[in-house]
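Omission of a single protein chain aside, the complex is shown with its protein chains in their original locations.
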Amino acid sequence: METSAILILAIPLLMFLFLGLAGKYLPHKWAGILGTLGMGVTMVLAYTVAFEYFFSGNSLFIDADGNRLQHVVFNHDWLNFYDKLSIRLGFLLDPISAMMLVVITTISFMVHLYSNGYMRDHHGVWETGFQRFYAFLSLFSFSMLGLVVATNIFQMYIFWELVGASSYLLIGFYYTKPSAVSASKKAFIVTRFADLGFLIGILVLSFYVGFYSDGNITDAFTFTSLTSVPVDGVADTFQVSEGTAQVIRDLFQNSAAPMFMGASVLTWALVLIFMGGMGKSAMMPLHIWLPDAMEGPTPVSALIHAATMVVAGVYLVARLFPLYLMAPAALDIITVVGALTALYAAMVACAQIDIKRVLAFSTISQIAFMMVSLGVTRLDHSVALGHEVHEGLGYMASMFHLFTHAMFKALLFLGAGALIHAIGSNDYTAMHGLRKYMPITHITFLVGCLAIAGIIPFAGFFSKDEILTACFGHSTVWAIWMALVAGLTAFYMFRLYFLIFWWKEHKVHDEHHAPHDQPWTMTLPLVILAVVSVFAGFVPFGSLVTWNGHPITGSGFLTNLENLNWSVAAISLIIAIVGILIAMKMYKKENPLPEKMRNALPALWDWCHHRFYWDELYQFITHRIIFGLVCRPIAWFDRHIIDGTMDAFAAVTNKASYAIRGFQSGNVHMYVWIYLIGAVLLATVTMICVL
Amino acid sequence: MESLGSIISYVVIALAIVIFSILAVTTRKILRAATYLLFALFATAAVYFKLDYEFLGGVQIAVYAGGIVVLVVFAILLTTHPGDNSERLASRSRRLGLVAGLAALAAGAYSLLTRCELLVKAPEMSNPDMDTIGTAMLGSGHGQYLLPFEAVSVLLLACIIGGVVVARKR
Partner (left out) sequence: MELNALYYLIPSLIMFACGVYGFITRRNMIAMLISLELMLNSVDMNFVVFNRFLFPGQLDGMFFTLFAIAIAAAETALAIAIVVNVYRANNDIDVRDICKMKF
């Protein structure tokens, strides 16, 4: 077990080092094969580890009552500051980290495989920097895996930043393209700005833990202790030991006590930490980097922006969930941010032309679903449309949606990549009616659309249904809101689908260059992910991944179907089908209806098409206010006062040197005289003093 | 009371030092200046012998008289055309030199004469044997000189390299 755990992290890292250092000397083909093989081995190891965790029944992982336990595979001191604070690096195995291992390695492997075909043109010529691309992919996979298996908040932060850095490298892969460079900078700066919140949150918490309570910071930020914080009588199954739990309880109850601007310090710290999550998960208003990040190669979009990096924020909140439960205000903020983002992104997605942008906004919207689902989770029993809702359902639903969304969104992105590769443009107006030319891409893309729209029995249906149930259990307003967003999701996805594959016949100028399905390295991942998207909904998540390890449903194959809350399911199904039908009516055949709609609501179209002018707002704030009003005076001060002082020193030295350089005549006898006179004077003075 | 021989030898040595020093700095032929320097150095070595520092006197003759002066003579032969005399000194420059020399002389003489009573003291002659000198030179205790010895040896090495580099033909 420990060997596998180490290898899961070591293989991608070594692959990064090897491909990064020696890749230049390898043939392109071998670099691709090597990278893919490395990731394949990692995937197999991750599967073994996850399988062992979930199904082996080992008493390390599950107790006699069927509760799942947290297991620290290894945990080494890395930086030892003082007796109360040491940063450890380790490998934590619990339901969500095991689940994330599966998700990340699967998607990463698919992307590795797919890139073998994608990263060359129609004549089979490899992209420049192909080996570098694989090195970066490995680095990204390594950092993401390190993030999910983190045993403590510091390790998570380290890998969190590593994820940011490697995503910067991947988004800016085409570094000769100015748009890609600025997109990668934007992504890095925005997420880095958000990480500032994360860092401050950690510091605030450590301050109160370390100084006010005189506690052990290392223990306080180890996740195994965090999850053992008992919340109002609910059983704490992850508990490591009663003693530690008591210590942590005291610590955080103390840190919850001091107030700042009407909220407890704990709430503030958690909201700040959530800000880090907002950056990585592209929640409004820190979402602006994600649509631009589509400048990266499409496999990168699939890996980073569908499956892994953007869910890091959700994962962070899920990781610290027991803490969030102690500060319901923070959860309310998460709900509001998530709900607003979901609606906003869905509206914008309806008015985009670039297919990758549509998918990007759809991702933002779906991530927001997960956030809302976490935000509405409370541990009191509640009722949704006549059925009792299990406590902690929202948490489970969020993780479930994370899992299914990763699969079908990767599928959609890879499908979009195949289309772009075939057509050579990101724009759907260049596509239209491709269904006959690219049948495999067509079918798999349709499966992805059905899954994200939430049609039974595709994966998205089950997870979205759980989310809506959890919302109904908490608040009807948010539930109806999210149900509407789900309808909008179905609409814009099918708008995209019909515009790409139907609308009108594709004009082919030359039979020889007609668009066609891509080589097997690209279609195989599509097919695999499509199959997964069909069946992933039947994974009995309720018995595998819950916030405290208690299974909340049975573990049979049809569990999810049997436990459905049919009234909620009916609502979501009807809304989704209505969305699809509207899209079909408007976009299946070429007709003037969309044009009419646009002309009827010009303002709405404009705002949606321009993404509600968020970028312009940021531009205004950064350029006019920050650069113009703040930075310019500072720059003036720096240039004239600070530099001026230094320049004055330099000028004085210079002038003085010019003035006295005549003494340096090169005439040895003059030096001798000066020396002699000095010596005699010195001797005289000494003599006078002595006598 | 000194023996007559000792006094005579002292007079000879002192006269040699004074005369050869003066000649070394006043002669206009550079090769002669080097020769007078050699004699002055020999006279100094004689002082060392007379003060019973035989090892030091040996070193003085071997290194100073045998090494340095030979080096100087070589340099003179390399850089001077035969028959060259240095130019006659301008009287102003000679006066300045005299003033400086006499000033040094006066300062030294003043400090010597004011401390006369300290210096009027009979010598205790004892020749340090080689065993003592060797132990003192290569020991690291109090009053022993291993560290300066090593420093000087490194300095000499640096000098050899420096000399080679500076005088090398380019």
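Quick notes
Order of writing sets the labels: A and B. Residues in every chain begin at 1.
The rule is simple: a residue touches a chain if its C-beta (ideal position, glycine included) is under 8 Å from a C-beta of that chain, and two chains touch if they have at least 3 such contacts.
Computed from a predicted model, the values in this text were never measured in an experiment.
Annotation for chain B: contacts to the undisplayed chain at residues 1-2, 6-7, 10, 13-14, 17-18, 21-22, 24-26, 30, 33-34, 37, 40-41, 44, 47-48, 51-53, 56, 59-60, 63-64, 67-68, 71-72, 74-76, 78-80, 86-87, 89, 93-94, 96-98, 100-102, 104-105, 108-109, 112, 116, 118-126, 128, 132-133, 136-137, 143, 145, 148-149, 152, 155-156, 159-160, 162-164, 166-167. One chain is missing from the display, and on chain A it is touched by residues 661, 664-669, 672-673, 676.
Assume only the chains that are shown with their structure count from here on.
Rounded to whole angstrom, the centroid-to-centroid distance between chain A and chain B, based on C-alpha atoms, equals 84 Å. Those residues of chain A lying in contact with chain B across their complex are 673, 676, 680, 683-684, 687, 691. For chain B in complex with chain A, the residues that touch the partner chain are 100, 103-104, 107, 110-111, 114.
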